[in-house]
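Please see the structure below; I have some questions.
One protein chain omitted, others in place.
Per-chain residue numbering starts at 1, and chain names A and B are given in the order in which the chains are listed.
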Amino acid sequence: MSQPQAEALRQPLSLRLTSGVFLVIWMLIAAFPLFWITVMSFKLPVDSFAANPLSVIFGPDTRAEVGGLSPLDIVLGIVGIYFAIRFARHLAALARMVSIAGQAWLGWIVAVLIYTIAVLVFFVGIVPAVSAGLRDALGGGFLLDPILGATLTHYYSVWVENTFYHQFINSLIVTAGVVLISLTVGTLAAYAIARTGSSIAFWLLIAALIFRALPHSVLVAGYLPPFVNSREILMPLWESGAVGWFFQLFGDEPPTLYGRHWAVIIVLVSINQPFTIWMLRSFFMSIPAELDEAARVDGCSHFQAFRRVIIPVMWPGVITTGLFSFLLAYNDYLVTSLLLDAQSQTMVPAISGYFNRETTTTDQVEAVAAAVSIIAPLFILIMVFQRQIVSGLTAGAVKG
Amino acid sequence: MLRTLLLASAGTLLTTSAALADCAFENELPLSSLSAGFEAWYAVTDAMAECGNFEAELDQEFRTKQPTGFAADPSLYHIGGVANGTLVPLLNDGTIRPLNDLVEQYGQQLTPNQLITIDGDIMAIAMMVNSQHLMYRQDIFDELGLEVPTTYDEMLQTAAAIQEAGVVDYPIGGTFRTGWNLAMEFINMYLGHGGQLFNADKTPSINNEAGVAALERMRALTEYMDPEYLGSDSTYVQQQFQQGDIAMAVLWASRAGAMDDPAESQVVDLVTMAAAPSAVEGAPPASTVWWDGIVIAENISDEEAAAAFQVAMEGMDAEMVQANNDAAIWLIDGYEPNRLSEGAIANLMGGTPPYPASTEMGLMHTALGDNLSDFLIGAESAEQALADAEEAYLTAARESGLVQ
Partner (left out) sequence: MKRSTFFAFVAPSVVLMLVFMAAPLVSVLIQSFYLTQNVFEEVTVESCTPGFPNPVCTEEIQSRRVLDENGIPVTETSFVGWETYRVLLQPEAVAEAFSVGGGGVSALLDIDFYKAARFTITFTLITLPFVIGVGLLIALAVNNAIRSLRGPVIFISLLPFIITPVIGALSIRWLFVGDGILTAALEGILNEDIAVFAHGWAFEILMMFYRVWHVAPFAFVIFYAGLQTVNQDTLESAIVDGASRFERLRYVIIPHLMPLIVFVALIHLMDAYRAFDEVIGFRSEAHRITLQWLTFNFLTPDDSGNRAISRASAASMLTMLGIVILLIPPLWRTWRDHRGR
């Protein structure tokens, strides 16, 4: 690069400053509401709904009632968070290390479990123990006396007393099901659409686009009555001769779809199909068609070509699309709240139960704690997959 | 930490097994219930769960789910928690069963007040009553030397005096949230003015002097409220009380207990209950009486119905009431009225009418809730808002076949 060009590219201080200031303001706006609900969730009700922001942050009432964090705790906590973030970036490496029998996904599950347990043990176990031990030994002092009121009681009520882990497991099932099925079905369709010039493919895409635009409340309203009455509706299928024998393999009686995870998974997969197809199609378009044509010349069928040539190179696009499917399934409120019952409910509709409960302020803070619990896994998710999101999009998924 | 957790779970196990022994009826069949999610229902369903094999679903959106859930065959729920208003859809669909035989066999301890009878058939068993009544800050009233208002005119004068003294942010709180709550306030006020909601042929008759007077009175009240009143529901008003932001409100009796909850209230022992004010001098309190209770589904086997009824009776026994005396104004034997129930009892003594639940009332309640806020925010005249509500009611009534 020649001298004048480099000079032209170098930015004047004023521009760098403006851009820096803008970024700082944006980050404040982006993070503040979330930071604030996190702070609220650690206070007793009187503090969390106080009008004075300082008493929300320092929680005088909480400190007086149950204690809180000392400067030492805070320092330890910040160090802990720093390492937790640093370490999250290396989860992929850990996953490879512990992967069992070459199964990458098992490795991931184990890695995430180890990570979560390590973080929990550090923050809930080690830090309070160290600080309490020191306080007992030294009898207090500025660094050891609590200055920031904080309490875990709401988290304790949510997770232990109200057994929120049931909902957490339900969310895991629904989300995992949606991501797996929607990627499997979606890659096949998107690949075929990307590799054909026929008009059907075009009209399929347009239809998908229109389906993507459908207001979900319309669809869900259509589902509710058949889901509730599915046993009656499906009975003829079970009772008719040959077909009935086939269906009876699945169970003696037709199922009630309402409240079943797999029924909701199928619905969410369908709702998610248009977006999946569009994302993956443009991604496949960026993979040169010569690749699979070469494989076809070597005598592979379309499916073999897909398996041997495309699958190995498609992961960046699939991971990006998978993340979007994950977000849709994990964050969904409308479908899950209408089609699941109390026992099978996922986390997001479950918190609205707290808000709508006509009772106490404590419930509201518990709802805030539940809300923070719901977004915590999303934090970890971005920390781990941030690079894949950006690189997956760069790799061509957005050329559409 | 781990040790505390283990101890805690061991403790839970112990209490569960002890509680199981509390239930006189050992339930074998898997049963489930769907009800609203306020404190009283938690108490009752927890007591039911002691009989085993029982899953409770407490959902504030139960109104949406209940008719569909009970219409399924087999019904998705065995026991339903209902109130006056929410009983109507189930009655209409014929999805709940008469309880006469079951009451005769297993329900000797029930008082006549608990039997909700329609044409000689017992269709529901009530457990508590609820009503909107006046709650006020005793300390502020004492300090300023104010009388407890018995009419809305007096309430407005009192509010002016409190505002003058400047002791709280807003003198009055109100459950004016658009939708169900706002419609409820109007119905209270309109019935208090002696208004009739319907003509004989089920057409609406609210656009009249009483309707305009009720709306004007409501707007006068909003002058003393937090200006965000159109988003304020019972929980919000309760919080305003607890944080010491308001001095009085007409609020549900089921909320009274929260005022004395030291964990979240800054006004423990300072809130006193009284009858709801009258709309006009000498009239009964401008409020309505509600009851909450249970129904049993039609589309289940008789054995399941018998088991469900017995489980429900265990949930509504005297022991439960003694353990949760302040959670509601119970109708069940063993309830001890106290300071917090004075308002509700004063309402009942004053001749407050029951909420006039019926099919057309359901449509009217919804129509009112969707249309009255335009008047309060000043976008429309009172007559126009009432005309809009009548129009919305007629559209819905024609669509459902109620009015030709």
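Note that a residue touches a chain if its C-beta (ideal position, glycine included) is under 8 Å from a C-beta of that chain, and two chains touch if they have at least 3 such contacts.
The shown structure was predicted, so the numbers you read here are calculated from the model rather than taken from an experiment.
**Q** Considering the complete complex, identify which of A:212, A:231 or A:260 is in touch with the unshown chain.
**A** A:212
**Q** Taking the entire complex into account, which one of A:165, A:202 or A:315 touches the absent chain?
**A** Per the contact definition at the top, the residue touching the missing chain is A:202.
**Q** Can you say which of B:37, B:85, B:149 or B:277 touches the chain missing from this structure?
**A** B:85
**Q** Go through subunit A and note every residue touching the omitted chain.
**A** Interface with the chain not displayed, on the subunit A side: 1, 4-5, 8-9, 11, 15-16, 19-20, 22-23, 26-27, 29-34, 36-37, 40, 51-53, 56, 185-186, 188-189, 191-193, 195-198, 200-202, 204-219, 221-223, 266-267, 269-271, 273-274, 277, 302-303, 327, 330-331, 333-334, 348, 351-352, 355, 371, 374-375, 378-379, 381-383, 386, 389-390, 393-394, 398-400.
**Q** For subunit B, which residues reach the chain that was dropped from this view?
**A** Touch set of subunit B with respect to the missing chain: 63-64, 67, 84-86, 88-94, 112-120, 126, 129, 169, 177-180, 202, 226-231, 236, 240, 245, 289, 291, 298, 331, 345, 348-349, 354, 358-363, 365-366, 370, 373-374, 377, 379-380, 384, 388, 395-396, 399-402.
Rule of thumb we're sticking to: only the chains that are shown with their structure count from here on.
**Q** Could you tell me the distance, in whole angstrom, between the mean C-alpha positions of subunit A and subunit B?
**A** From the centre of subunit A to the centre of subunit B is 38 Å.
**Q** Inside the complex, what are the residues of subunit B that reach subunit A?
**A** Within the complex, subunit B touches subunit A at residues 1-2, 5, 8, 36-39, 55-61, 68-69, 71-74, 76, 234-235, 238-239, 242-243, 254, 258, 261, 263-264, 266.
**Q** Give every residue of subunit A touching subunit B within the complex, in rising order.
**A** Checking each residue of subunit A against subunit B gives 44-46, 49, 124-125, 128-129, 160, 224-225, 228-229, 231-232, 256, 258-259, 337, 341-343, 353, 356-362, 364.
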